[in-house]
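Quick one: the structure is below, and I'll ask about it shortly.
Of the protein chains in this complex, one is absent; all others appear in place.
Should a chain be cited, it is by its letter among A, B and C, assigned in written order, with residues numbered from 1 in that chain.
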Amino acid sequence: MEPYVHLVQYYETDAMRITHHSNYIRFMEEARTDYLERLGMGYDRMEAEGLRSPVMNVECKYLKTTTYADRIQIYLYVKSHTSLKIEFGYVMQVDGEVVCTASSWHCFMDANHRPVSLQQRYPDFFERMLALQSPLA
Amino acid sequence: MEPYVHLVQYYETDAMRITHHSNYIRFMEEARTDYLERLGMGYDRMEAEGLRSPVMNVECKYLKTTTYADRIQIYLYVKSHTSLKIEFGYVMQVDGEVVCTASSWHCFMDANHRPVSLQQRYPDFFERMLALQSPLA
Amino acid sequence: MEPYVHLVQYYETDAMRITHHSNYIRFMEEARTDYLERLGMGYDRMEAEGLRSPVMNVECKYLKTTTYADRIQIYLYVKSHTSLKIEFGYVMQVDGEVVCTASSWHCFMDANHRPVSLQQRYPDFFERMLALQSPLA
Partner (left out) sequence: MEPYVHLVQYYETDAMRITHHSNYIRFMEEARTDYLERLGMGYDRMEAEGLRSPVMNVECKYLKTTTYADRIQIYLYVKSHTSLKIEFGYVMQVDGEVVCTASSWHCFMDANHRPVSLQQRYPDFFERMLALQSPLA
């Protein structure tokens, strides 16, 4: 699957003339929602199903700096999962070089705040998610 | 009344090594909610009364740059008002020098999205607001 | 010219479930740099020429709220100009409806902080800029 692309904006840089490290957490969210939409679980459907996926943890490893006007290619894949929890992996590249790797852990809940097993409720979608590959694998 | 103070954070700077101009709109919100709280209309009371004040317009004039670790003193006052609309004025200073002046226009609505006249419903609070002075006046 | 498109991200919403008003100032910057690049004055060229364009003022009128996953189409045009100062106009639409109109004023400076007249130094680029049209005109 094609990576999500984030074009670094001027307002995302800081006084060291690089992308401020906090913004990568936002790029992760952008990439995640974009991939989920392309896999058939876009915002509209999640709203309609009352599905929510709070972020439980994030981890981010900064390997190379990026800056204004860089095009960051972000790959998403499932790094690990249990019945109720998914760890997404992220690989971010600029011009083929890895600039950042990251993980985020999510649970899924329905409108009544009850935990939802994606694997049971949306087996097709879940399988498509599991098929995503890390470009480093 | 004492001005609200915003200490510029590193993540608010940009690659020109100055505070990114979009952040002043956020500083305005910080100052406004701080002043309203000190005048007796804090978040808790607004929630309890179901009061909302959407922003209709903003205007911001950048006079001098600021940067990381600057302490911006922000003064709020009522620049103009009709029965349903208030224009807040902002004067931002660092070390006694004006760095930015700004305005924001707000209407006020109750929980049923009906317009509220602050002057009629909260005359004491409204008078305290009107007593705020621009430091440049 | 095709408008710039900003897809509203979840992290740009606020507790009223709408796009926080401060973000529109950032969308303006995104649209401006995108248009300038398409008109032949991209980041690389500006860097090479030592050209900077500080923001002097911004004005933003919020007409309709937007929210997560909305696609905001942003049109840029030159609203007024003197030899040293340009006022850009912005019209933001979602599904053909105007949600926000805005202006920003800029001067241009070279690497030595001397004011630059775009019209004299880059007449072709300047003319292309002047040819931009407001969709409301």
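What we mean here is this: a residue touches a chain if its C-beta (ideal position, glycine included) is under 8 Å from a C-beta of that chain, and two chains touch if they have at least 3 such contacts.
The structure presented is a predicted model; accordingly, all values stated were derived computationally and were not measured.
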Which residue of A:59, A:97, A:110 or A:127 touches the chain not shown here: A:59
Absent chain, residues of chain B that touch it: 9-11, 26, 29-30, 33, 42-44, 68-69
Residues belonging to chain C that touch the chain removed from view: 10-11, 13-15, 17-18, 20, 22, 67-68
Residues of chain A in contact with the chain not shown: 16, 21-23, 25-26, 29, 52, 54-62, 65
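Note that in this section only the chains that are shown with their structure count from here on.
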Inter-chain centre distance, chain B versus chain C - centres from mean C-alpha coordinates, in Å: 25
Centre distance in Å when chain A and chain C are each reduced to the mean of their C-alpha atoms: 29
Chain B, residues touching no fewer than two other chains: 22
